[in-house]
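The complex appears here without one of its protein chains, the remainder shown in place.
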Amino acid sequence: MAAFTPLNPDYEARVRASFAKQRAMHSLGIEMTALAPGRAELAMAYDARFCQQHGFVHAGILTTALDSACGYAAFSLMPADAAVLTIELKTNLLAPGRGARFRFVGEVIKPGRTITVSEARAFAATAEGEKLIATMTATLMAVRERDDVRE
Amino acid sequence: MAAFTPLNPDYEARVRASFAKQRAMHSLGIEMTALAPGRAELAMAYDARFCQQHGFVHAGILTTALDSACGYAAFSLMPADAAVLTIELKTNLLAPGRGARFRFVGEVIKPGRTITVSEARAFAATAEGEKLIATMTATLMAVRERDDVRE
Amino acid sequence: MAAFTPLNPDYEARVRASFAKQRAMHSLGIEMTALAPGRAELAMAYDARFCQQHGFVHAGILTTALDSACGYAAFSLMPADAAVLTIELKTNLLAPGRGARFRFVGEVIKPGRTITVSEARAFAATAEGEKLIATMTATLMAVRERDDVRE
Partner (left out) sequence: MAAFTPLNPDYEARVRASFAKQRAMHSLGIEMTALAPGRAELAMAYDARFCQQHGFVHAGILTTALDSACGYAAFSLMPADAAVLTIELKTNLLAPGRGARFRFVGEVIKPGRTITVSEARAFAATAEGEKLIATMTATLMAVRERDDVRE
């Protein structure tokens, strides 16, 4: 991955404050475990309350964590006057959401003044080691001067 | 939309039993409000616990409901020996997830023996009426003879 | 579909002039057969030169026509100072690209100052009538003040 220089030297405090306000992260038990310019890593324990009919973590819940990983990777590179919104996201489910714990790694592949593209991968911790279970590509937008969208 | 004839005359009981087992639906407060062959409608009240940093319902939570709408629309047309898994999904976020209540309509656009493609739309109930806030295209797979994936 | 009011009263001349400059359309034999605010329709005859190994029109060629349908639907609603670029596109292939002739219908589902989302469908003319063979969702951007991107 390319090394990125953040436009906002306070990017870490800003990302962490925003993440703390994402009540969905707290409700789903998703934590931010690492952060660097253009890269965010989240983790979640398996929780039967967020599963689908076969006992796998619901594709939408994996998507929720992947989207936040993509979004905060993007937000870490945005200037101090910008907020971040997801325009679109795509998830490929490669294997069932089964495992004791899940790790989500989001990385920016193309930062931009208005549009940033991130990719993320979800890994399940299983008895045989970590397994790639899902991938995401997401398009994020830097939003400015909108009263309802401020960080 | 095309009219579909279900392969399984008991499709409704089967879909509703599967939906009842999706603990994620219960945990997020998502209900199935209508079902027909190739079409499923879900609803969810706004809940601050599942929001992102600006107080909008998280894109991943909207995706969770849209994915279940697509999946059950597809599952309603599958034969009795098949289970359903999402292979991939894509969400476009058109407007913030803001409103008192949300409605999700999933419809099959191409049923198939192995692969089914569904589309879904999310609407927010606002003071000015219903507003289209997100769309999904999802690819679903009929899975047979897998011990860990049975309905 | 919603009825749209174009911001540029000369939208038709502008769209047709831009389409005429897309040499890829000419090279692939794709024509614009209808245009309205927020809606563009293209057509292409089957051509073995643009097929894949089984003699079906290549998925990427169908995507080329669908992308132009989405893009010109979006461009028809943009103001006179904006050019249009595709940010991302997604195609679902529902049936092989087989038939004497193909029709592509693109429609805007959400216009915006910066971001517009369009959907398109591809139909094949077959002996049994028209058949839906592919769908697209595309995200388009209005670009201003860039010397290399002007209409």
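Read from first to last, the chains carry the letters A, B and C; within each, the first residue is number 1.
The rule is simple: contacts are C-beta pairs under 8 Å (C-beta built on N, C-alpha and C of every residue); 3 or more make two chains touch, one makes a residue touch a chain.
Computed from a predicted model, the values in this text were never measured in an experiment.
Residue in contact with the omitted chain (choice from C:7, C:59 or C:125): C:59. Taking the complete complex into account, C:92 is the one of C:8, C:76 or C:92 that touches the chain left out.
In the full complex, chain B contacts the hidden chain through residues 87-88, 90, 114-115, 117, 137, 139, 141. The missing chain lies against chain C, touching residues 18-19, 21-24, 26-27, 48-54, 58-61, 63-68, 83, 85-93, 96, 98, 148-151.
On the side of chain A, touch with the chain left out of the figure occurs at residues 90, 92, 94-95, 109-110, 117, 119, 132, 135, 137, 139.
Criterion: only the chains that are shown with their structure count from here on.
In the contact between chain A and chain B, the residue numbers used by both copies make up over half of all numbers at that interface.
Taking each chain's centre as the mean of its C-alpha atoms, chain B lies 28 Å from chain C.
Centre to centre, using the average C-alpha position, chain A and chain C are separated by 32 Å.
Separating the CA-averaged centres of chain A and chain B is a span of 22 Å.
The multi-chain contact residues of chain A, meaning those touching 2 or more other chains, are 87-88, 90.
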